[in-house]
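The complex appears here minus one protein chain, its other protein chains still in place.
Coming up: chain A.
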């Protein structure tokens, strides 16, 4: 067997060797494969040879006997090696051919001597056969031999053998197929090893040939001679989209389907026997009847019946079904795509308050001395003095840097408004109380300034009595003790004065007398000529506050809901600002004159950009309660609002010269320092003219300076 294998292998190898000789240079592949074959062959041959030789040498007796038996068998086999037809019936020498070929001959073959074997004389016909079948008890074991043409009767043993083979059993009766197996190699460690051969050297030396082979493979891969197996792509359409031809809109509609909203389930209200708290009281019933059918919470009145039998038919049934159908038909139902936006992204990027310094941050000084709520404060244009008017009937003058009260003037009435003349070359203070506007000369300035202000007051033209205003405004000079106190002029108005403001030049001042019924609400006074005039001939609403434009001849009048801007030269209205608030409380004009802020009693602060529109550019709702006062800083981009909630909010408001750029408004600080008194907090707020400081006066009779 081994020799045969060897032969086969040799046979295989031969052409490869020839190949190698033929084209050694061009076909590396063949060289490689040839080497591979030869290597493995030689090794196996050697191995098997060694195994057998050594194995036969060292073995114990039992094994030897077995081996000998095997060897003897092998020898017998070797004797008949070329005679594979020993079991053949060789009486007929025609071989294994279809016997039909001898059908027409009298013989059916030749015997070993070359003599014809004649067919037996067939005298048996079908009838004989049948009779034979019926009568011959041996018939079932008679077999017709086609090669000899004779019938053979099988012996009992033969029949038995046939039966056994048919059943799939071994032919040999004595063969026990269920003999217990003697395991030659088992997991048990035996005392005596099966082979006591020392381990081969090659088992612990890395194989050189393997290495060579691998390196050749690697080289071949590197050179690109061997390519990895290509992965077949499935792009030939093994799979296909079943729904490709489907209309996507239909699918989308299915996906976006929204079921109709369900009718709410009936509750206790609908019950025929509701708990008593669900039944309407008389008031509720009256209310229900009063209400518009659309506003009613329930479309019916809950009723109580003693039994289900007595419940009448629901009269509203048809109507209700109709309404429902109408709802389903008319109300479009569609899924709203909600945009997933981080709410913080929507907040505009505002600069940090830290970058917007300076602005007031802490309460530095408290000016104490008043005994009533301080309605109004005003800082002198130099920034050295602060004037305050209070409900205790006094006007006080404070030194700003030390909070010392330098002067107290008793004016004998709750002071509504104080205003320092903005002209730095005069030192005058206008005070509004009851129906009088007082002009005070506090003599807190250089002597030249005091002189010039005295001169301004005394430079009146005699005999030129104001004809306008029906003589209702009376100018009079102060006398006696009042003169010592600093009082200079009294301007008597027909009605209670609420506010007094100066024009930037310091010669004109305007006063407000809020009155809804008359057109006599605003007076403009000229100090040097002691004239007063009422600029408006018609009542446009309750005037809340007024202001002069800081540069141009405009005049701002705030009524309850709107601010009107009048051109004083042309004597006409130029603009009307809609504040969208219910009741304006205060107003301030930007020193540039193009912006107005206005506070209102409904907690709002509106910023108007006069160049932009008549609607507020920005509404700030930072205060919890009514805004009482607003103020702009003269130099710094700051504005402040004071409110009844006891806080002053300072905002940064940069205004750009560029018309395209809108003002930048950033709230920077909430200042608290006043104690809430009688539900009132901060009443007035004003900025220092040169420093980023803010003053606030409160209902707790103090004034605070925040720096």
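Following the convention adopted for this analysis, a contact is a pair of C-beta atoms (placed from the backbone, for glycine too) under 8 Å apart; a residue touches a chain by one contact, two chains touch by 3 or more; residues count from 1.
The working rule: contacts and distances are computed from a predicted model.
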| item | value |
| --- | --- |
| Hidden chain of the complex, named as in its UniProt record, picked from "Ribosome biogenesis protein WDR12", "Ferredoxin-thioredoxin reductase, variable chain", "WD repeat domain 63" or "Small ribosomal subunit protein uS11c" | "Ribosome biogenesis protein WDR12" |
| Among A:289, A:446, A:611 or A:679, residue touching the chain not depicted | A:446 |
| Of A:209, A:271 or A:384, the residue in touch with the unshown chain | A:384 |
| Residue, one of A:365, A:478 or A:683, that touches the chain absent here | A:365 |
| Absent chain, residues of chain A that touch it | 357-358, 364-365, 382-384, 401-404, 406, 446-448, 451, 690-691, 707 |
